[in-house]
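Missing here is one protein chain; the remaining ones are kept as they sit in the complex.
What follows is chain A.
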Amino acid sequence: MTKQQANWSPYDNNGGSCVAIAGADYCVIAADTRMSTGYNILTRDYSKICKLADKCVMASSGFQADVRALQKQLAARHLIYQHQHNKQMSCPAMAQLLSNTLYYKRFFPYYSFNVLGGLDNEGKGCVFTYDAVGSYEKVGYSSQGSGSTLIMPFLDNQLKSPSPLLLPAQDAVTPLVEAEAIDLVKTVFASASERDIYTVRRQTRTCYHKCSWYPPGIHGT
């Protein structure tokens, strides 16, 4: 008699792609709007972006139920932080919190592939990229999700930044201007949607700028 295998999985993959690009004084975060299961579409109009703090936004692809639970956890923790410190969490602080929260469930992970983007305390753009259990790194740009295998090489080609392991430390942020970065993001989704069935051109995009910031909006093509 062969061993019984589980035929029920607690996880599902709702697909989609997320991208973030950091500049000297801005940060662009975008995610497509399709939510799928298997070969079906659940909705064409879903935002995978969540504002965690004033200057910190998270885009997550993967299992959206876990993503939602993760977002709620972080929001509650952020409230506690605000009560204790009388201020909002900075993006690097939130980055560490996210990592710890993910690793907390190391043995029943959040099936959530995250990209955190925002401005650090000096107003410089920062992007953090994660795996499902909290391993993270500060980078100049990143993509996660079903289309990331198509998107990442293209971003590498356009934006390649020096390795964070180099000494002396070199700036990871891209020298591009914000408008160019936004254009790049639009192009990236246009390309990925050609070959990845789970990604569409339509995206929600948030741009953080040192001087002002735009609330997340649905932006078309």
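As a working rule, a contact is a pair of C-beta atoms (placed from the backbone, for glycine too) under 8 Å apart; a residue touches a chain by one contact, two chains touch by 3 or more; residues count from 1.
Keep this in mind: contacts and distances are computed from a predicted model.
Asker: What name does the UniProt record list for the absent chain among "Histidine-containing phosphotransfer protein", "Trafficking protein particle complex subunit", "Aspartate aminotransferase" or "Proteasome subunit alpha type"?
Answerer: The missing chain's protein name, per its UniProt entry, is "Proteasome subunit alpha type".
Asker: Specify the residue from the set A:44, A:72, A:106 or A:160 that touches the hidden chain.
Answerer: Of these options, the touching residue for the absent chain is A:72.
Asker: Just the residue numbers, please: which parts of chain A touch the chain that's not shown?
Answerer: Touch with the absent chain occurs at residues 72, 76, 79-80, 83.
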